[in-house]
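Excluded from the complex is one protein chain; the other protein chains are retained at their positions.
Our next item is chain A:
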Amino acid sequence: MIRHIQSPTLLWGLIFMLAGALIVLLLRYRHYIHHAGLQAAATRQYDYEILRIRHEVEREALDLVSHELQDNIGQLLAGSYMQLAIASERLQDRNELRELIGPAVGGIVKSLKALGQLSLVLNAQTVEKMGFIDALEKEFAFIASVYRLDCIFSCTNQVPELNREQDLMLFRIVQEALATICRHTSAQKAVIDIASSGSRIRIHISHNGIPRATNTTHHSDLHHLRERMKLLNGSLAEQTAPGTGGSLILTCNLTT
């Protein structure tokens, strides 16, 4: 077409027109990209805020439960324990009755111990004060006594310095992962290995139970875990090894 245009003015006019149109298109495209980017960033920020609010609500709820376990339910149970212990003491010469009461007393003492351990790891302030690693030790003790899940812990290298919020978030994630394993895999042993590189932390939790549970609650639990990981800019992967169990790999980046 350009060959048929004889007038240079007309040619330049056409070129300018095309260039103008291109510039307008580019500007519009840039505006669109910018707008879309802003929208995506806003959506991400919104999702993050929702997660944070959920985390805050959960913190309040768990603190309340911890308080109730300690101050009300536990105290009632301790009172009942005392009464049974008195009855048992008074039945010195009635072995038959003592044998009946004995397991009940033992059961209550065990429940009291488990309630104490649970109350401790549900309380956000205590977890933050202890820090991630020490809180994990307490969680393992609770899991071992209630679920009979033996947890072995190892740290490939030193875990980076975490602030109180990160301590709590990371702890809640591992706590939920372990609860998921306890609920769905019938495992007897779990190995938790933590490796870190700079601000990046990788937590590998392997177990000797059912490799991958297929029920809906398991999927829902994993979904919740993935959501939690987003708060720490992280991800969750599930690995299975038929015959030997399965594992959850939690990776997060603590810089953001």
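As a working rule, contacts are C-beta pairs under 8 Å (C-beta built on N, C-alpha and C of every residue); 3 or more make two chains touch, one makes a residue touch a chain; residues count from 1.
As a working rule, contacts and distances are computed from a predicted model.
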item: Name of the absent chain as recorded in UniProt (options "Sulfur carrier protein ThiS", "LuxR family two component transcriptional regulator", "Imidazole glycerol phosphate synthase subunit HisF" or "Ferredoxin"); value: "LuxR family two component transcriptional regulator"
item: Of A:Leu62, A:Ala85 or A:Ile249, the one touching the omitted chain in the full complex; value: A:Ala85
item: Options A:Thr126, A:Asn233 or A:Thr251, residue touching the unrepresented chain; value: A:Thr126
item: Residue of A:Leu14, A:Val65, A:Leu112 or A:Ile210 touching the missing chain in the full complex; value: A:Leu112
item: Positions on chain A contacted by the hidden chain, ascending; value: 70-71, 74-76, 78-83, 85-86, 89-90, 108-109, 112-113, 115-117, 119-120, 126, 129-131, 133-134, 155, 158-159
